[in-house]
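Apart from one protein chain that is not included, each protein chain of the complex appears where it belongs.
When the chains are written out, they are named A, B and C in that same order, and each has its own residue count from 1.
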Amino acid sequence: MKALVFHGPGQTSWQDVPDPSVKDAADAIVRVDAVTICGTDLHIVKGDVPEVAPGRILGHEAVGTVVETGGDVRTVRPGDRVLISCISACGRCRFCREARYGQCRGGGGWVLGHTIDGTQAEYVRVPFADLSVHPLPAALPDHEAVLLADIFPTSYEVGVLNGGVRPGDTVVVVGAGPIGLAAIATAQLYSPFRIIAVDLAASRLAAARELGADATAGAREEPERLVQDLTDGLGADVVIEAVGVPEAFEMCTRMVRPGGRVANIGVHGKPAVLHLEDLWIKDVTLTTGLVDTHSTPLLLRMMAAGRLPGADMVTHRFALDQMAEAYDVFTRAADTGALKVVLGGAQHDAVAVPAGRA
Amino acid sequence: MKALVFHGPGQTSWQDVPDPSVKDAADAIVRVDAVTICGTDLHIVKGDVPEVAPGRILGHEAVGTVVETGGDVRTVRPGDRVLISCISACGRCRFCREARYGQCRGGGGWVLGHTIDGTQAEYVRVPFADLSVHPLPAALPDHEAVLLADIFPTSYEVGVLNGGVRPGDTVVVVGAGPIGLAAIATAQLYSPFRIIAVDLAASRLAAARELGADATAGAREEPERLVQDLTDGLGADVVIEAVGVPEAFEMCTRMVRPGGRVANIGVHGKPAVLHLEDLWIKDVTLTTGLVDTHSTPLLLRMMAAGRLPGADMVTHRFALDQMAEAYDVFTRAADTGALKVVLGGAQHDAVAVPAGRA
Amino acid sequence: MKALVFHGPGQTSWQDVPDPSVKDAADAIVRVDAVTICGTDLHIVKGDVPEVAPGRILGHEAVGTVVETGGDVRTVRPGDRVLISCISACGRCRFCREARYGQCRGGGGWVLGHTIDGTQAEYVRVPFADLSVHPLPAALPDHEAVLLADIFPTSYEVGVLNGGVRPGDTVVVVGAGPIGLAAIATAQLYSPFRIIAVDLAASRLAAARELGADATAGAREEPERLVQDLTDGLGADVVIEAVGVPEAFEMCTRMVRPGGRVANIGVHGKPAVLHLEDLWIKDVTLTTGLVDTHSTPLLLRMMAAGRLPGADMVTHRFALDQMAEAYDVFTRAADTGALKVVLGGAQHDAVAVPAGRA
Partner (left out) sequence: MKALVFHGPGQTSWQDVPDPSVKDAADAIVRVDAVTICGTDLHIVKGDVPEVAPGRILGHEAVGTVVETGGDVRTVRPGDRVLISCISACGRCRFCREARYGQCRGGGGWVLGHTIDGTQAEYVRVPFADLSVHPLPAALPDHEAVLLADIFPTSYEVGVLNGGVRPGDTVVVVGAGPIGLAAIATAQLYSPFRIIAVDLAASRLAAARELGADATAGAREEPERLVQDLTDGLGADVVIEAVGVPEAFEMCTRMVRPGGRVANIGVHGKPAVLHLEDLWIKDVTLTTGLVDTHSTPLLLRMMAAGRLPGADMVTHRFALDQMAEAYDVFTRAADTGALKVVLGGAQHDAVAVPAGRA
């Protein structure tokens, strides 16, 4: 089959590789129908994630069709159309028993496209299939469903739930890339009073407003003053970091009100300064975390019912073998305006792609 | 009356001052029967707390007897023996309505010995008396009750409750001064599996063991390795910072397990480094906060029933007018072994002071 | 002044009575601008609430203007336009300190129109004014704001919050009178997947659909089967009882799924049968409660922002002195289609009353 193989920093190729096969009775082999590219994949390609060894097939998000299952798989069977979650779960370890699948100690967690071969391929082996794929309703098109593999559960669990968003809250989302936008979308499930989006790019702030942000501020346009002004100087109830750089995190800790929460979603490569000399007295809660995808069934039901935006976040569509073009467009997001790019998935589409999008 | 007046960095005197009087209908005037000194008082004396103006009477912890009340005070009256909480509460602002009294916006919060005259005096004016003092049962001696003014609720609320200690947990308490020791004592209300105390001083670790720590480590003796060894390499469920220096806080963030919590109690004067490059993926919750003293009635009932240690933490006793000696002994705690020093309070004592203690 | 006085079962009159005056330093005297009638008032008039003594002025919901305050009132002053909450709060007792104002032991709780004179009058004395009235934004008209005195916080706290509604839930509301309709409206703050309304009256089910119910069932049309059909036989996540008769409560306990919650809002006069032989194994949580009105500031902000329906629930408007007519229309709700009737309030209205409504 064809797959996107990582050959070391800066080097990938869409090439022939052996087809995957069932190695463990809990495995499923899934034909990839639609796949997307994550910001994390770009980090891997740059060489920032040393656990990813050369020869690895990348990708941890996909929609596909089960073609084979090991003897221990009970909940899906060949022919089933499924979402492949970015997180696999052994279901037996102490963390899986608490639905904290992202911290699985039994061979799961984030493994696809990381420590085992991933989804940017024609076929993929999914371990622990019973707890790692989700059957999809026919009405949900591939290019929307694929967003449930990572960005929707990540933004909801690590941002909205860790942030403890409640009705009436003022919520600030710092970073309006795909994850931040999905946080804006999913925060609305808890009816905050106001969502304020902060980003460097005007185009992303426009997308934030379309997805429900009530106010926006350019990252260099005094976003802290805006938050102060809108909250009578108190600060926001919940601040969600969806960037992954120290400056953004530090700004979040200045924007939060006494008694409020800062939920970090961003993937960080460097330490931040935590101003405990200000914060020790301020009753602040800070959270970090990897997604567990325990919320995927809920989000799937809500998206299928039209209660979550999906298509709005997909700016570009490609065929599966246009992997190089898709990476190029996604890598140059500042120029191309890319939010999420989706490869494949056409055959299941029930909705039209908006004009002006690929 | 006599009171301890702050005259600027390094300068205090026990001197004559005017008696306090009712200024607001919610005030109570309380005769101070017993008072203690807080680590924060030492910071003020050094000049680290610029909000404290010269001329201010210090102290925010006391037991006393009500001598006069304003017309709006309904729950105590002259003659009542009361605990004076370190936190005053207006009872009307949004924070007080959530029992987050430490963040009171209506004139309360930590004001005694800070922005208004405090308790290291023969008499003190307590604002918002209804929500700021607590009637004491006769059986609870002054020198124990005074510990409920600050260190017990602080360690319980900001350490144990913010830390979310649960039955079966491994809890690490970094810093075994009075606050850390009180955290060790109050954590046991939730039946953790094991409490590990970390401190520089062997004498404090001995006190930690007496108060219920199951294991101890010198701060320079590889405490992180001990935690790893005792938790199969996973880390502690809850880590409580009770020091207030960056190194201690940073150690806490390395000791916590995935999914665990770090509760900061320490008063910090400098920023710490937050290693988000390690923590972003680790499902960690960090909390900070000032005490609210919402738990004081509970802790008072438990201490009165002998369910919390009190006397064990009082190492030195003085008469009220021995303020200078008491400050000296407490300032030189490393030499004197002082944990809490109590001034006054003799007349109510039902228990003997252990031999060898002042 | 004029007021509606209860003279014993079946007997009320709109008559001259002495003006109220400040009796306690925490009191406010409020001129009543708009008032409504509660189902509970009808029970009182029938004689079902023996604590209400003849001579009592009825009513516990109003919007008005402060005309005088006692010396201890700090947060409102004459001229302020305020919502009078159905619950008064001393702010000092153990229940008030937990924001459980409905259970106030210090002289508050539900007292207006119950154990002290109420709001169906030209003026009313409100005890503990600081915690018992809420300043109103100018933009919120009286006839909407008055719904925040009781039915909105009651349905939200006792129904939605006690019921623990979460995103994606199936919620059943049994009883589509004013309280049930407000539960349908406020449940949407938590984005349930589906709200099912059950009532005897088709007109109320129509109102339920207008306010956001996704499905409705006549109480005699197999509502249990509808719930089973819509939940794959599992039952609803949350069932809210908003009727107050045993049959309705018992139906609720049959409609809830394993692990679900039944939240009772209804005012009951008779015991119900609890089928523990079925329920003991079923992981069900049942809650009861009187409103605390701790959520009033939140709901007020949301209604002022147009995020909660108000006017939709007001079917009839009267002048304040049309008290007899208003009681008549509200008592004959089955015939008149009355949901909430509002007396007074015209002068502040910024919105038109819909055509066809009084």
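To be clear about the criterion, a contact is a pair of C-beta atoms (placed from the backbone, for glycine too) under 8 Å apart; a residue touches a chain by one contact, two chains touch by 3 or more.
Just so we're clear, the structure is a prediction, and the values are computed from it rather than from any experiment.
The residue touching the chain not shown here, chosen from A:7, A:23 or A:97, is A:97. The chain that is not drawn here is touched, among residues B:10, B:79, B:167 or B:233, by B:167. Of C:19, C:210, C:283 or C:328, it is C:283 that touches the chain left out of the display. Between the chain not shown and the residues C:201, C:267, C:298 or C:311, the one that touches is C:267.
Residue-level contact of chain B with the missing chain is found at 167-168, 188-191, 193, 298, 301-302, 305, 307.
Residues of chain A in contact with the chain left out of this view: 25-26, 71-72, 74-75, 90-92, 94, 97-99, 106, 130-131, 294, 297. Those residues of chain C that touch the chain absent from the view are 95, 98, 100, 102-103, 244, 246, 249, 258-259, 264, 266-277, 279-290.
The criterion applied here is as follows: only the chains that are shown with their structure count from here on.
Each chain gets one centre point, the mean of its Cα atoms, and the points for chain A and chain B are 43 Å apart. Chain A and chain C have centres, each the mean of its CA atoms, that are 42 Å apart.
Within chain A, not a single residue touches two or more of the remaining chains.
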